[in-house]
Structure formats: C-alpha cells, structure tokens
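The other protein chains are all here in position, but one chain of the complex has been omitted.
Here is chain A:
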Amino acid sequence: MKLTVWTYEGPPHVGAMRVATGMEGLHYVLHAPQGDTYADLLFTMIERRGKRPPVTYTTFQARDLGADTATLFRDACLAAYERFKPEALIVGASCTAELIQDDPGGLAERLGLPVPVIALELPSYSRKELFGTDETFYQLARRLATPCARTPEVSCNILGPTGLGFRHRDDVVEVTKLLDAMGIAVNVVAPMGARPSDLTRLGAAHFNVLLYPEHGEAAARWLEREHGQPYTRTIPIGTRATRAFVAEVAEMAGVAPRLDTGDLRQPWWSASVDSTYLTGKRVFVFGDATHAMAAAKVARDEMGFEVCGLGCYNREFARPVRALARDMGVEATITDDYLEVERAIAAAAPEMILGTQMERHIGKRLGIPCAVISAPVHVQDFPARHSPQMGVEGANVLFDTWVHPLVMGLEEHLLTMFREDFEFSDAAGPSHHGGHAPGGEAGGPAPQTPRDISAGKKEENALDIVWHALAEKELRKIPFFVRGKARRNTESFAAERGVAEITVETLYEAKAHYAR
C-alpha cells in the first residue's frame, strides 16, 4: 500500500481510453463498476471534446457480484456493437473487474461479432496509464496490420499521438510540414484520427516516425520486426533536434534533407542581447521521459540555461534519463511521488522549473516560476491556438513559453535600478507569472490546511545562525527574486565554516564563493 494524493498517471485502462478516444470507428467495452465513467470528463472537459468517448461501461453493482457479471458484460458488448457499429472492438477490465476475473476477452470472443475483437490485458495493480496506451496501440497494430505492398511514393506513418496528449494535435501538423518539405507523404497517423481500417494499411509505409515513445514504441518495434519498417529515434523538440530529425528522416527515406527555416525565430531570439540574462539560469526539468529529456537539451544547448535537476515519472524510461542526467552532471530524479520531486526541487533551488501541472503548483508553493512541458496537464494546456512543441513553430513556442515566466533582461535591469520605488517593491511581486510570495491575497477563502502534509522534518543542521543587522540590511538590497537563494547560500556557507554570525563580510564572501 502506498499513500498518494497526486498521481502523475491514471490507471492503465485510462491509457486504453486515450487510444480509443483518439481513434475513429473503434469502441471500447470496459468491464467496470459504477463511477469509472469519471474518466469521460478528462476528454470532454480537459481536452474539450464535443463527443462522448467511445467507451461502454458495464456498470456492475454490489448486487450483481453474487450473480452473473459475465452476462452483464456480454449484454453490454452486444448492445454497444448494435448501437455504434464499430469497425473493431477492444474489451478489457478496470481494476475492480480484474479482481472478479470474468475474462472479457473470452466472453467477447464467444459472441461471434462480425468485427475484430481485441482483448486487452492491462494489469491495474502493477502498471499505469502510459503502459495502457502503448500496450493498447501495440495490440491493435498487431491484430489489424496486414502485409501489404509499399506505396509507390516515399511515405511514412506517424505513430504515437493519442487522445488527451500534451500538444499532440499541433505536433502532428508541424511534423507533417517537416515531412512535406522533403516530399515524404504520410500514410497513416495513428492512433489519433485513424480508423481500424486505416491500421490495416500501416504496412504500406516505407518507415515510421515515432513521435512519442511512451505511446507507440511497442507498436513501432513490432512493425520494424514484422513489416521491415525502420523507425525514427529523434524527437523533434527544439531547433537542434528538429535538424537532427530531418537528417535522420532524410537518410531513412533516401531523400535530401530539407528544412524550411523561414519561420524559425527561436535561434535569433535566443541570440539577441535581451536574452543574455538567461545565461546560466538554473532550471529543474521534470515530466514524462521524452519531454523531460528534450526540454533538458533545449534548455542547456539552445537557451543557455544550467540544468540543475532532471527526472521523469515513468520508470519504464529511467535508463536514458539517468544517462542524460549524468551527462549534464546532475543526479536523475526518477519517481512518481510528488513529495520526492518537491524535495529534489527544494534542494536544487532552481530559478525556474520546467515540469507538469504538479510542478507548476510546487513552483507556486516555493515561489519559483514554472513552465509546463509535459502531461499531466490541465485544461489551459489544451489551448485553442496553434501551439506545438515540435518542429519549427514548436521551437518558437518553447522560447516564448519558457521565457515568459522569467523576468526578462531589460525588466530585470529596471527592477534592480528602481527597486526602492513603490511599483517595484517586494510587495508588487516580480511579474504576473508565478514567483509571488504566497498568502495575504484578498478574496477567495484561504485553504483551511492547518499543516502541510509535505512539510519535511525540521532541517537537521539548521544551526542558530544570527544575521547582523547590517548584513540583514545589505541582504535587503539584493533583488527579491534572488534574495532567497542568496540567504540560503550565505547560511550554508556560514554553516560549513562553523560561523554563527553573518556579517556583511560573510555575505560577500559567500557571494564570491558561489560566483559563477
């Protein structure tokens, strides 16, 4: 048993729902108790879909348990087929139905429906949502993809985008543009937008573009093995990765690498003098492995940040994340426990967090600005505007999104110059994004949380360090957005040397010590 408040991932059947909802003409019959329909609202509210997810729940109740839940399942299957007439059916059990062992696959098989019925084995008590998407898509591809001749022109499939995917909608548009510029046609995009009948044509493509390893790697591997289709390893997030992706694709397709950079503004924006202040900003990166690794590379190589922490919540991809973290000289944080992430962030004391919705709130609590780079995300990260992460426009979007929460160069300069002015005083806060000291806001009831469940024990080595009045006054002169770090650095500097009183001298000695 493990006590949890936040979960980065839902149960694996939610992953299967993401595949089914992303597709057309596929229906999912889920053996599940009343209440599991809550997952529908992830799609209708967060992703703002105007259609119900194509999922039928058997809704068994306590009084059914002694009797015949298997009949209930069969009836639901038949009714769903009659009503929705899908091209294929996937069937499976949610966590509770897994315990009553009705075998949805076998039951559905025996109904003799005239369409393919694909049984999903999704172990709810050991695996999670991302396993669910990957496994479901793999089973669909395995069952439906038939041997077929390659298309006469060079073509590829785009694998991995699903329902409820972070920016999947716009990434597909951007990647299609990249391929189009090289004269490569897209055979099938799957799961998102594909019908089961489209999956039968997967084998006609010359190779596969794997956009999200979390959702499509098993299928890509199987297609490589069974249909001889190589798949791309580069994730085109950021300018450098986009160039590398174009090179990789060109080689795979046997065409010349071409990239239309007419709209690529990120490199110049990053090179322009106002971005100089970004140099060495310490960022902590956390998310799903694919987005976290891509973001860390962009942060270091294209934005000039210093990556002071890197991690992911999906253990399946821990190895490459660890390797990259080592390469960047930091220790990887591989965990699905947000309290551990919070501790790692607090210890790294970054100036910015690139993370998920959870890290956004951790940032709010700690007063650190944050930009969202990965699922899980909330409704505001399913924007109406075109907002990819991948390709040329994706690079532009990343620059704006990450820099926005920071205080930009000119603004920072002005704040320092005029910090005694009332508009720039501490109370005014650094900007409208994050970074505000919590509390004291008017309006809205304050949360009645008497104690912080995540509060660690009192710092062991919190010696009784005393600040001299003059040192304290000097500290107040440091801009408020770095003052916290200065205080912390000075105190640990003092503690390391057994100094109990901090003078102005100590303050500046510490500053020199930590200078970079």
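Heads up, the rule we're going with is that contacts are C-beta pairs under 8 Å (C-beta built on N, C-alpha and C of every residue); 3 or more make two chains touch, one makes a residue touch a chain; residues count from 1.
Here is the rule we go by: contacts and distances are computed from a predicted model.
**Q** One chain of this complex is missing from the view, so tell me which of "Light-independent protochlorophyllide reductase subunit N", "Nitrile hydratase subunit beta", "Na+/H+ antiporter subunit A" or "Protocatechuate 3,4-dioxygenase alpha subunit" is its UniProt name.
**A** UniProt lists the chain that is not shown as "Light-independent protochlorophyllide reductase subunit N".
**Q** Quick one: say which of A:T96, A:T151 or A:S387 touches the chain that got left out.
**A** Missing-chain contact among the listed residues: A:T96.
**Q** Just one of A:Q61, A:S197 or A:T279 touches the chain that is missing; which is it?
**A** Final answer for the missing-chain contact: A:Q61.
**Q** From the list A:M1, A:A384 or A:A469, pick the residue that touches the absent chain.
**A** Answer from the full complex: A:M1 touches the omitted chain.
**Q** Quick one: say which of A:D40, A:D103, A:E224 or A:E509 touches the chain that got left out.
**A** A:D40
**Q** Determine and list the chain A residues touching the chain excluded from the picture.
**A** Counting over the whole complex, chain A touches the hidden chain at residues 1-7, 9-11, 13-14, 33-42, 44-45, 48-52, 56-62, 64-65, 76, 79, 83, 94-96, 99-100, 123-126, 128, 358, 361, 364, 378, 447-454.
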